[in-house]
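Read through the structure below, which is laid out as structure tokens, and then see the notes.
Apart from one protein chain that is not included, each protein chain of the complex appears where it belongs.
Which chain is which? They are A and B, in the order written, and residues in each are numbered from 1.
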Amino acid sequence: MPEPLLSVRHLTKTYPARRGQKLIAVNDVSFSIDRGEAFGLVGESGCGKSTIARLIMGLEKADSGEICLDGENLLSLRETQRRPHRPRYQMVFQDAASSLNPRRRVRDLIRDPMVEHHILSGDALNARVDALLSMVGLHPDMAQRYPHEFSGGQKQRLCIARALSLNPELLVLDEPVSALDVSIQAQILNLLRDLQKQLHLTYLFIGHGLGAVRYVCDRIAVMYMGRIMESGDSETLFSSPMHPYTLALADASPSADIRLRGRARIALRGEMEDVPQTGCPLYHRCPAAEEACQTRSTALEEIAPGHWTACRRARLLREETNA
Amino acid sequence: MDPILSVRNLQVTFSGLGNQSIATSDISFDVFPGEVLALVGESGSGKSVTALSLLSLLTRQAKATGTVRYRGQDLLSLSEKQLDAIRGKQISMIFQDIMNSLNPVLTIGKQLTEPMICHNGLSQAEARTRAVSLLEQTGIRDAQGIMKKYPHMLSGGMRQRVMIAMALSCDPELLIADEPTTALDVTIQLQIMQLLSSLQKARHMALLLITHDLGLVAENADRVLVLYAGQCVECGDVDTILTHPLHPYTRSLLRAVPGIHDARDQRLYNIPGTVPESYGAMTGCRFHDRCPYKAHCRDYEKNAGLLPVTDTHLTRCAYLLGGDCDA
Partner (left out) sequence: MRKYILKKLLTTIPVLIGITVIDFLIMARAGSPIDMMTGPRMTEATKAALATRLGLDRPLWQQYLSWLWELLHGNLGYAYKSNQPVLDLILSHLGPTLLLMGLSLLMGLVIAVPLGVYSAVHRYEKRDYLLVAVSFITSSVPGFFLSMILIFLFTVTLGWLPSGGMVTAGIGGDLGDLVRHMIMPVTVLTLPIAASNMRYIRSSVLEILETDYLRTARAKGIGRRLVIWRHAMRNALVPIVTVIGMQIPGLVGGAVIVEKIFNWPGLGLLTMDAIMTRNYPLIMGVCLLSAVVVLLANLLTDILYALVDPTIRL
């Protein structure tokens, strides 16, 4: 089997909180993404999905764990050693407007990373900017404009063009469509799907809209309170979820299909609370919880080929059906 | 049945330094007792402006014309003082930006009891007792404790529950909910929508739901008004609008949302382009530039107005209706 392009192993990140306590943002998370694969991380705010993106990009320092790009652990590298690897993984943020310097022209914005990494120069550089703009569906003439002259969707296209300028292998997309209107969302999602095919890109797509993540990604991991609860093939993950949290997320996602109106839905009790992390983090909200869930650890287990879940009840249920 | 709220030809204009921009033009609809009417549209469609103009809550630069008839009065022509007798008592409102919709320096108890003291003449103690029971009705367990807290100590979901309790405290006939769950996570969104829906039914209260999410419309609304570029482009009951829409914008919008059970190889429909930035002076069809039937439609320059498909279903698209624009 070929080596995965990105593999994250036992990644943990904590932040200091009030009264000397620690907030565990990312808790022993492991996953890997094959070359050319689109991998999604979904979860609600505060689940740690964006922290993982920032850790991969080196915007924050992990407490422990490994982030391997092509087998090389980025976390063991010093900044100077890491620099040559940087063009290989690029990021697109949710807030396109504030990730574009308002005082610089689009041409410069897209050119900067290439100049910085000595990729191209002179006419070739300008030609490359034009090509990148066309690639993301913008007219090359727009290169002379400033970011504020673009609409929200177009700004996100600019960010994508800039991220692609260094020919990255891995694109980390942190909620790239969450701030956009429905009709614009569809444009960007289609663009991302097309680009991935065209350029054989590998995606780490982070989002909270299940539909959008599923549309782009081949595999999805569902996170809750810093941990992966369930992961699997995106075709089947939401249609046959094994973890109550995945089920609740899928149930809670509004559907425009009128036939589904009034369907029975699993609503989680209460809200995400910082509870002591023995046992299952979902314990106090879970409709299927039993007392043992409060104390027993919940490691991910492969419950079907490629389908991992961190619910001990799921295992029991499956054993019952198998017996 | 008579509508409780009747909006006719509502037009909102914002005047800045020397220039004017029209945010909504010619919006008309009725809200009937006990029903859930959804105003759906993307940003810039004019849905929030419409909602805010009903109770004259827009900034001073905004000017609303047309009529908003409520119990024989035109709300747009009332003075602030006359409006205050209706606001929060007969018609109340909850907002999208839950983090900033409660006053940060006043306790929940203080803010929650205010409408009851002002409108119903309750004493401080009576209002507090009722406030606690309202909080309990919205599913807050430690209601007594919450009364003493400040907004920043509560989560988003809790704040929206408090907002709902506050809006319902004087038993309004109509609740206007402006994107009430947009800022919340989906599992909390489900809780809040279930709560709103059960309270609405139990109190036989009308709900005007402003949202961009067709999913929420499908799950909660009885009737739908689809807004685009400051106009109503289609309206009807929720079944019809979501299953047999007759306006290309509604059709496109429905095909642009990725569902979690859709076939993944099916491509999402792309609505090309963006909402026109200033549409006040536009004549004819405002969706024409982005319309999939652009090449076939000849009458896009005529001002179609809303055309009846059936008794309850109206559309602004003459082309898809198959008739001609003068009909």
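Operating definition for what follows: contacts are C-beta pairs under 8 Å (C-beta built on N, C-alpha and C of every residue); 3 or more make two chains touch, one makes a residue touch a chain.
As the structure is a prediction and not an experimental result, all values here were calculated from the model.
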Out of all the chains shown, which come into contact with the hidden one? B
Of the listed residues B:Asp30, B:Asp84 or B:Asp262, which contacts the missing chain in the full complex? B:Asp84
Out of B:Leu75, B:Leu102 or B:Ile146, which residue would touch the omitted chain in the full complex? B:Leu102
Even though one chain is not shown, chain B touches it at residues 52, 55, 57, 59-60, 80-81, 83-89, 92-93, 95, 97, 100-106, 114-115, 118-119, 150, 152, 163, 166
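Here is the rule we go by: only the chains that are shown with their structure count from here on.
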In whole angstrom, how far does the Cα centroid of chain A sit from the Cα centroid of chain B? 32
Chain B - residues contacting chain A, complex: 42-43, 155, 157-158, 185-191, 194, 212-219, 238-239, 242-243, 252-254, 256-262, 264, 267-272, 274-275, 290
Looking at the complex, which residues from chain A come into contact with chain B? 44-45, 151, 153-154, 181-187, 189-190, 208-212, 214-215, 234-235, 238-239, 248-258, 260-262, 265, 267-268, 271-272
